[in-house]
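For this view, one protein chain was removed and the others were kept in their places.
Entry: chain A
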Amino acid sequence: MPVIRVEDLRKSFGENCVLRGVSIDVAAGETVVIIGASGSGKTTLLRCLNRLEEPSGGAVWLDGTSVGGSLAEGSGVWRPASEKQAAAQRSQFGFVFQRFNLFPHLTARDNVAIGPEKVRGMSRAEARALADIELTKVHLGQHADKRPAQLSGGQQQRVAIARALAMKPRVMLFDEPTSALDPELVQEVLDVMKELAQGGMTMVVVTHEMSFARDAADRVIYMEDGVIAEEGPPTQLFGSPQTEGARRFLRHLSHD
């Protein structure tokens, strides 16, 4: 069974159809990289997976369980999940934002500990001990007592990754995690992500970092206008793209 199954996912903002039927299976331990032009719907796709955005149609399954609600037995009426259920399901997805979104009033340790404590119900001491372990995994063990404002962008993004990991998610979703960083800080974040992928984490990563896709991706998906235009292993998609759209997009990318 795939960890994530996306079936004919659709999303419109008013008249604007942003996702027009996207279907993906992501297997356990797999790393999928999503690329595509600005506005092609990559962020919206990720946000529909963990229900930060409510899809307009289609279905998302996590470990075989319908996300965001379920179809009633027999009648087939869609029953949305309660706020409590939705929150519990969301905690199964780790989400890393382009702009980090760390909690500025909390130290790095408490940024990571607050989820385990408030959501998982751990004691404060347990949660903080776990936070220190997760921070060490992203090589920030020395910085646990600092607030986000005292950390570099790359360090902040690694705290954000630790914050997501501390929830022991089934899958990690990354939305352009390095695109808000100064160039010299990109690699430290990519390195952490590669370690995660090698460690067997299931990951869906929106990124235009070709090096990451080549080294860590099992599969690359090229999105265009809200659909998957092409997908395949990185060597194939980068080496001999089949669609004109993907060819043009990759040409642009390599010129930047």
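Here, a contact is a pair of C-beta atoms (placed from the backbone, for glycine too) under 8 Å apart; a residue touches a chain by one contact, two chains touch by 3 or more; residues count from 1.
Keep in mind that, in the parts below, contacts and distances are computed from a predicted model.
Hidden chain, UniProt protein name from the list "Ferrous iron transport protein A", "Secreted protein", "Glutamine ABC transporter permease" or "Phenylalanine--tRNA ligase beta subunit": "Glutamine ABC transporter permease". The hidden chain makes contact, of the residues A:Asn101, A:Ser152, A:Gln187 or A:Gln236, with A:Asn101.
The chain not shown here is touched by just one of A:Ser91, A:Gln157, A:Thr178 or A:Thr207, and that residue is A:Ser91. Counting over the whole complex, chain A has residues 50, 52, 83-84, 87-88, 90-95, 97, 99, 101-105, 114-115, 118-119, 147-149, 160, 163-164, 167 touching the chain that is not drawn.
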